[in-house]
Structure formats: structure tokens, C-alpha cells
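Here the complex is missing a single protein chain, while all its other protein chains stay put.
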Amino acid sequence: MTEHEYDVVIVGAGGAGMRAALESSQRAKTAVLTKLYPTRSHTGAAQGGMAAALANVEEDNVEWHVFDTIKGGDYLVDQDAAQILCEEAVQAVLDLEKMGLPFNRTTAGKIDQRRFGGHTRDHGKAAVRRACYAADRTGHMILQTLYQQCIKQDVEFFNEFYVLDLILNDDPQSAEGKDVAVAGVIAYELSTGQIHTFRAKSVIFATGGAGKVFKTTSNAHTLTGDGMALALRRGIPLEDMEFFQFHPTGLAGLGILLSEAARGEGGILRNSEGERFMERYAPTIKDLAPRDVVARAMANEVREGRGCGPNKDYVLLDLTHLEPAHIDEKLPDITEFARTYLGVEPYTEPVPVFPTAHYAMGGVPTTNNAEVLRNNHDTIKGLYAAGEVACVSVHGSNRLGTNSLLDINVFGRRAGIAAAEYALTTEGYDLPADASALVSDQVEKLRATVGGGGTERVADIRRELQATMDRNVQVFRTSESLAEAHTLVGELQARFKNIAIHDRGARFNTDLLEAVELGFLLDLAEVVILGAEHRKESRGGHYREDFPTRDDKNFMKHTMAYKTKDGIRLDTKPVVVTKYQPMERKY
Amino acid sequence: MSTADATTPVVEPLRPIRSGRSRNHAEQWSWLFMRGSGVLLLVLIFTHLFINLFSGDGVNQIDFAFVAGKWASPVWKIWDFVMLVLAMIHGGNGMRLLINDYARETWMRKTLKTLLTACVATIVVLGSLVIFTFDPCPLDASGDLLPGVPTFCEDVR
Amino acid sequence: MWMWVVHRTTGVAIFFFLVVHVLDTALVRVSPEAYNDVIGTYKTPIYGIVEAGLVAAIALHAFNGIRIILVDTWPWALKHQRALVWVVWGLFALLMIGFLPRHLSHVFGGA
Partner (left out) sequence: MTATAEAPTKAGEVPSFDVTLRIQRMDPDGTPDHPAGEEYWEEFTLTMHGTDRVLDALHKIKWDVDGSLAFRRSCAHGVCGSDAMRINAKNRLACKTLLKDLNPKRPITIEPIKGLPVEKDLIVDMEPFFASYREIMPFLMTSGPTPERERLQSPEERARFDDTTKCIMCAACTTSCPVFWTDGQYFGPQAIVGAHRFIFDSRDEGEWDRLEILNDKAGVWKCRTAFNCTEACPRGIEVTKAISEVKKALNTGAV
């Protein structure tokens, strides 16, 4: 075991983690712990763009952006947070440009912007060009640029360190008003199998999403919701976990994402009859409606028998009317995905697509300064969260495309500043002598299963979990489907206790870590299902066939899920409404 | 907290060059030389080979007299000299690159490079001496022409 | 990659040949007889073949050297470097077709 001591420890080196590191490392002694090399983080997979009302190509303003964000999130958005997000957006984009990010340019040399789903001019009148982009690899360029700046600043990285526990000085579920603070984190070093303790005055969680609870997903294999699950296990609530975004255009059967930019650049969705069906669902902005609307429309077309292909289980994304040169310039990567993985030539053939699990709107609840909340009022001193792991909540029940790259930059920066400044004011808390006990215990137990009596395989349980989630908790949900999922996940959790792994080794034991990650996924799946069962309405990404309308009277509030000794306890938290009263959501 | 509005401190510019390695552009010159000499060598060697092996009677014509005949002309003397020097430096430099690539231990590198330099130097010196002190009509101890000298030697006498 | 291996090997081969070649030519300073003796062995069939190999090596090295120079300096050549590899082999084949029969007839016929 090795012990370390830092002012600020950042867990995760995606966009949010590195943006925070840039701020924090200038102010305080900072370490970044990441289970992947920073440049492997899934921020790099983001394609379409980053929203900001720069008004470089047409009239636009922050207020319209705020409105779109709130409406897009079906009014479950905390409006003060949305205001911050959109106001700081302009500076966030300009900051990245100054760090060297190679945005696409207008002929005048300014940052170019394009259309994206749900982003409109003047409160919904027409689609607006708000997404700043670098071809269809905006996230890649953000990740690279932030990493480069981290190199410039000599940020200290601990690569391939898996954070497996969070240490607080007290129980976060203790009475309101009491001081609960962070003491540090425990990490497992992949290359040696060693356990490291990090004492820290501040800890920032930036561990990204949890898409792997689903089978069909645009998320990486490594997006197993570690940060959320760790927080949950230590008694910190999770907010709005039932809201998961299903992105309309995943490559059929594979889930690999084709950015909304494809539609932003003019791509059209068609059913088996060749009909542009979005005209029926969203007459004004058609294919550029928000993702929940489009995903549901697609799933509905397939259900009503207008799906394409031998099994009639997907629809088509048609780019054939676009100039090949235009496609090459604006959408080079995603068209290559279609070629590589489906053997489809997008210049001449429409591409088979179907909704894919994409983004967790929910997560660890935070204030607008990224401080983690342990109930509706109190923060945990020194603990911060930013990025997809967090729920501020700027996305409400449905995130608008390009608002997440914005989120990680705005709130990543805020988290970095706040964490460092707090760290400079405190001595921090000492780790207890047995701080790493839980982790070493967990690791040793798993090692001991090699060749032992365990009969269950990690992969089998994971496959069943993902299949259940896809079948029952996807675009359409009912009380029956959720109940089925609930029972199944319960069974899987029981079976998980009886697993056996193969690899006893100390070095690069990825077998062991996959088992740990499955544990996280199982915990999170339960929270997602419970939240969805409880929310008897349809809103944004959560659609209950048995309750197909939005119910502001009973459910205009955030879900808060707490893990207690007796299982998950659900509670609610009010939504912050400042200017925009809920209205019917039409596009 | 209003911390998020705090301005970002300016980052000190880094030392201009971090890499502590030597840089006297030697490798650039070597690279340019390889290309320059390559082109020249192409002309020199192909002509050389053409004359020696292809034209006339091919390889069979080569003997002392043939060499003497060629070197009677200063053009061929210079030609062969330039070719010799360029080829040896080009080849020698090429061998140096190989040594750099394959010999990992410093002592090995050093030894090989010393050997190489010695070898190239000897060959260049020896070759130049031969070309420029060449006597087409050497005499034996008794003052007679050695056998095998070109026929024109008779006239010279 | 394979052209790089070829270039390297031929370069080294030529280098060592050149060393030997200068040494034997140096014999012209010793005596015509000594020189002619050594050169005489070049005219045996075995040496004839070695000599052909040498010409082949030089030709390949030289043509490929030119290809490398072109690729380094001329964007068109860079783009079509694969085609140029075939051009190198083509030129090489042509040269050898021109040279070999004649050389071998000198070697095997004449001596």
C-alpha cells in the first residue's frame, strides 16, 4: 500500500476532469487519477459540437439558449443552473479556442456554427446555428486540447488508477446541518495491483457516464458509472437517475453513434415507405426535434410495422441528397463508421439506424458550484462532481445535443476553482487507519474466487442485465416492464454474490476490475428502475406508456435516491424555476 | 460562493526547449548530403559501370592496360576520384546510420564507428594515392617495362 | 517497408564491395601482373555472377534512392509512392534485361 497526500484529487480525466485540473493545478497541489489514459476518455467520442450563443453566423442570444435548454429538458431543469450554463458558454468556447482548439471556421475566419436538435431562434421559431464544432470530432478535439494544456502545465496524472472507494469523515445521511467532509479516495493501480490511499482536502468526481447498464449504447466499455455507484454506496444520494437519453441515430444493431450533426447538416430520417416521418411528429423542426422526441418517433414507426430491413427493426438515415464533398468536409468520421461497421456507403445508400442508450441526465446532485449535496440542502465539504457523473441539473429530463460538452467545460472549470480554493482554506481530514480495508477486502475476496466454488460468470450476469435493461427500461416503459426488470436485477444481484473470476494475478488484472465494474452497474440499474417505476408520468427521456402525459402537479420535482441499510429510499427535491413556467412542449 | 467568477491566473511560459538533447543540425546535413551525393553518384557510377562492364568487350576487357588507358586522361582521374570520395562518404555515412540504429551499447557504437572511420579514411587515402600517383608504365628493377603495361608505353619510351 | 530493407541491404553490400574494389584497384600501384591476376578472377563465371549481383544491387539502390529523393521533395511522388515502387522494379528489370545477357555472354562466352 502506498500513501499520497494532495490538496485536490480529481477522479477522471475526461473533459470535465481535465478542465477542472487546469484550474485547480494552478492554485493547489493537484493529482488526477484516471482509469484510462486521459486521451482514451469517452469525451473523445463526442462528435457534433458544443453549444454557445456566439452569434457568429446568425442572430442568437443567451436567453434563447437558456429557454431551449429548459424546454428541451421538459422543465425539470434547474433554471438558475441553466442560466449559468448558457451565460458562461460563450467564454467556455472562446477559452478552448485560445487553448488552441481547431474549430471549423467561417469564411471570415470566425468559429463556424451549425444547427443541432432543439436549439432554436426566438423561443422555438426555427432551428438556429449554435453548435461550435470541429468537423464531427468536436469531443476529440476538446479532449486533445485539454490534455495538451495539462501537459503544458505539468499536471500530475496517475494513469490507470481505478478509484474504488471514497472516504468521508462522517455518514452523509446524518442529520441536516451537521458537517460532513471528504477525507480522500482509495485507488487500485492496474499495472501492479497495489492499493493506494490518497488523502485529499478536496475531491472532484468526473468519472463520466454509465451507459453500460444498457446493451445497445454509444458509450464505451469503460463507462460503468463508477463515480455514481461509489457515491451511492457511501450514502450520497443520486438524482434523477430514471432519465436516460436514447440517441436516435445509433448504427442499427451496434449502437455506435452517428451524430445529430448528420441531421444538422441536412440528413433525413425515413421509414420503410420512404416517408419523412418526423414531419408528423414535429411539424416545425422535423428531424431536428430533441432526442427524446425523435427516438420515440423512431421506435413507434418500428412498432407500427414501418421499420426497414429483414426484421423491420430499424429506420433509415438518408444522406444521399447531400454532396459527397460536403459530407467529407463536415461528417467524415461518422460516414466512415457506416462503411466500416455496416458496409453501407452513405453517399449512395441510406444508413440503418436505431435509438441507442447515450447519456445519463441524472447523477450525483451538486450545487451550481459543483459541490456535492448530501440531501436537499447540505453539501459535503470538499467533495465536488462535474460532467456526466453529476446532476446540476442543467439537462433536466432530456439533454439537448451539444449541451454536455458545454456542461463539462463550464462546470468542470467551476469545480476546479471551487475545489482548489476550498482546499487552501482547510487542513483536511485524516484518513482512518483502516481506510483501504473495504477495497482490499473486496479485491482479496474476488481473487479468492479464482478456482473456488463460485459458479456464476461476470460476463453472463452483465449480458443478462444489459438485455433486461434494453428490453424493459428503454425508450418505452410500463409498470409491467419495470417490474420485470426490477425482479430480474434483484436476481442478478443475488447471483453476483456467487461469481468466480479467472485471473488471480496482481498485474493488469482486468478480469477482476470487470467484476468490480459489474457491481457498480447492478447498483445503478436498480436505482434507474426504481426511479422509473416511481415516476408515473412521461417527461423528456422517461416515457411511461401507462402514463403518457407529463404530470406537473405530482412530478415536477427531482428524484433523489438514497442507499440505506434497508435498500434504496426515494425522496424528491424541488425544481428551481426562475423565469419560465412549464408549458406544453411542442416542436 | 462566487469563486467561479475568479479570473484564471496566467500560466508562466515554459522554457523554450525542454528536450535536453544536442542539436547542431548534423543530422540535417547528413540527410541533405545523402540525397545530393546520391544524385551525383547515380551519374558517376552508371557511367563507370557502363564503360567498364557494358561497352566494348564488357568485363573481359578489364586489365591493367585498360585502367592505364583510362587514367591517361585527367577527366577519368578526376571522375574516379570524385566517385571514390563521394561513394565512401555516402556509404560511410550510411553505415554510420546503421550503427546508430543497431548498436545499442555505447562502447559497441564507439568501437564500430572508430573502425568505420578508419576504414573509410584508409580507403579514401589509398584510393586517391593510387589514382594520382598512378604510373601507367611502371618499370621493374632492371629498368624494363613490366609485362602487361599498355602498348603506348613503348612509344613513350 | 520492404523497399527500406532492400535499400539498406544493398547499401551495405555495395559499401563492402567498394572497400574490396578499391583495395584490388590499388594493386595497379603494385604491379600490372598482380592487378591482372586479381582481375582475372573477376572474369571467371562465379565472379561474373557476383558482379551481376553487384550491378543489380547498385541499380536497385540507385533507383530506389531516386524514388526516396522524389518522395521527399515532390508531393506528387509522395502520393504515388506505391506506384513508384513498381516503377523502381520496372526500371530495374529493364536494366537487368539489357545488361544481363550481354554481361553473361561476356563472362561465359568470352573467357
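Letters A, B and C mark the chains as written, and numbering starts fresh at 1 in each.
What we mean here is this: contacts are C-beta pairs under 8 Å (C-beta built on N, C-alpha and C of every residue); 3 or more make two chains touch, one makes a residue touch a chain.
Here the structure is a predicted model, which means the values were calculated and not measured.
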item: Chains shown that the absent chain touches, full complex; value: A, B, C
item: Option from A:P432, A:G452, A:G505 or A:P548 whose C-beta touches the chain left out; value: A:G505
item: Selected residue (touches chain absent from view) among A:K98, A:H321, A:K497 or A:K565; value: A:K98
item: Positions on subunit A contacted by the hidden chain, ascending; value: 36-37, 39-42, 44-45, 94, 97-100, 102-111, 134-135, 137, 140-141, 144, 148-149, 151-152, 191, 220-222, 253-254, 256, 309-311, 333, 337, 340-342, 457-459, 501-511, 514
item: Residues belonging to subunit C that touch the chain removed from view; value: 1, 3-5, 7, 68, 71-73, 75, 78-79, 81
item: Positions on subunit B where the hidden chain makes contact; value: 13-14, 16-19, 21-23, 25-28, 30-32, 100-102, 104
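Throughout what follows, only the chains that are shown with their structure count from here on.
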item: Chain centre separation in whole Å, for subunit C relative to subunit B (CA means); value: 16
item: Intercentroid distance (Cα basis), subunit C paired with subunit A, Å; value: 64
item: Per-residue overlap in subunit B, given as positions that touch at least 2 other chains; value: none
item: Sequence positions of subunit A contacting 2 or more other chains; value: none
item: Residues of subunit B defined as touching subunit C within the complex; value: 35, 38-39, 41-42, 45-46, 49, 53-54, 57-60, 62-65, 67-68, 84, 87-88, 91-92, 94-95, 98, 119, 123, 126-127, 129-130, 133-134, 138, 146-149
item: Parts of subunit C lying in touch with subunit B, wherever the complex brings them together; value: 8, 11-12, 14-15, 18-19, 22-23, 25-26, 28-29, 31-33, 35-36, 39, 42-43, 48, 51, 55, 58, 62, 65-66, 68-69, 72, 99, 102-103, 105-107, 110-111
